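Take this structure first; my questions come after.
Every protein chain except one is present and positioned as in the full complex.
For reference, chains read A and B in written order, and residue numbers begin at 1 within each chain.
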Amino acid sequence: MSPFYKFGYFGDEASFIIAFITGIGFGFFLEKGGFGSGNKLAAQFYFKDLTVFKVMFTAIITAMLGIFFLGAFGLMDISMVYTTDTFMIPQIVGGLLLGLGFVVGGYCPGTSIVSCSIGRIDPIFYVIGIFVGIFIYGEVYPFISGFANSTPMGRITIPEYFNISYGIIVFLVVLMAIGGFIGSEWVEKKYGYKKGDGK
Amino acid sequence: MENEIKKDSKSPKPYWNPYLAGLGLGLVLLASFVIMGRGLGASGAMSSAVAAGVSVVAPGHAMSNEFYKEYLGDGTKNPLKDWLVFEVIGVFVGGFLSGTFSHRIKRSVEKGPQYTDKKRFVFAFVGGILMGFGAKLGRGCTSGQALTGGSMLNLGSWAFMLCVFAGAYAFAYFVRRQWL
Partner (left out) sequence: MNELVITRMNHLIDPNLHIWGWEVPVYLFFGGLVAGIMIISGYFIVTHKYKAENSALTFLPYLGIILISVGMGSLFLDLEHKLFTWRMYTAFMWKSPMSWGAWILMLVYPILLILSFIKISPMIGALIPGLYKISERINKPNILKALGILSISIGALLGLYTGVLLSAFGARPAWNSAMLWIIFLTSGLSAAAALIHMIAKNKDERELLAKSDNVLLIIEFVLILLYLVGLLTSSQVSNDAAMLLINGKFAAIFWIFVVGIGIIIPLIIQLSAVTHRIKHTSVGPILVLFGGLMLRFIIVAVGQYSHWSSAVLK
């Protein structure tokens, strides 16, 4: 019964080795999709190249469908899977900050590591910036911890919150994603880089 | 003669079809859920690194600060011996392997034509600071919240993800000269 680690099939040390191997897969596919390039990542937000949306949502619905069906067939105990608690307001503010950081910096933390690994120089400054940003957060945390922990909603999912069944939400998300993909293809055709642009 | 030329040309290979790359990514994510009962992440590893760094330079301060204490525990465990730290090391290796076999390894700077390298570095640094702070508030980054939490249909993660896109699109206009 999965998740295997939560049922004690192997210990912590082995889990670190699995972390390493999983990371290799993660970094590999990120780079294959072109996420090692800050230009390609930023192009998403100028409607020139919507790879970010396509890759992200394909990954999300793949994993989401996997979890849903494994859970439905009784092969996975979803309640044992770790997921963060929801803190609505801080996460909204954090998301907006992250969006700003994304277009200014050109990466998100994961893709910045990939970009460093293929030799790019700018993500090195970005990673140092992340360390500084986290350090600043740590130092001001005693003063903002009230805000940072406000509106706690615990572990809550969309089906639970809107009181709609899990399966229907999964179906709607897949529909939305497919609609998004069709829309992306249309937008790229209209505004995206043409073949001769050298991108 | 033609074969020799083919062998020598190590021009970068084209990127994979984004849907295929997304599928691969999704399967890795799913495997992580199935095997470990947790998803992927990136910013958490950097937090561990910061906490480890602070605890080395100013241990007393680190232990008395609620935020760092979360990563340091009671002081007996090395904060760097953490699942996400090893995962991020793997991300670096995986990215490098993919880049090597696709001939995309190059020491260059990612930026638009209008900006100098130096200007780009400043922006990258500032962007990183915003990211670091935002990721802590948001309880993760696009890997941890959007990908992992998104596939779990976590409410906060979806709110976070929508805000990331909203924020990025909203501010993109103001930094367009860096990229276009």
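The working rule: contacts are C-beta pairs under 8 Å (C-beta built on N, C-alpha and C of every residue); 3 or more make two chains touch, one makes a residue touch a chain.
Keep in mind that this is a model prediction, so the values were computed, not measured.
S.K.: Write down which of B:103, B:119 or B:177 is the residue touching the left-out chain.
M.R.: Checking each option in B:103, B:119 or B:177, the one touching the absent chain turns out to be B:103.
S.K.: Tell me which stretches of chain B touch the chain missing from the display.
M.R.: For chain B, the residues touching the absent chain are 7, 10, 81, 86, 89, 93, 96-97, 100-101, 103, 105.
S.K.: Go through chain A and note every residue touching the omitted chain.
M.R.: Within chain A, the residues touching the omitted chain are 10-11, 13-14, 16-17, 20.
The rule we apply is simple: only the chains that are shown with their structure count from here on.
S.K.: Within the complex, which stretch of chain B touches chain A?
M.R.: For this pair, the touching residues of chain B are 15-16, 18-19, 21-40, 42-43, 46-47, 49-51, 53-54, 65-68, 81, 83-84, 86-99, 102, 104-112, 117, 120-172, 175-176, 178-180.
S.K.: Using the touch rule from the top, collect the residues of chain A that touch chain B in their complex.
M.R.: Contact set of chain A toward chain B: 2-6, 15-34, 36-40, 42-46, 51, 54-64, 66-67, 70, 76, 80-88, 90-110, 112-123, 125-139, 141-142, 145, 148, 153, 155-161, 166, 169-170, 173, 181.
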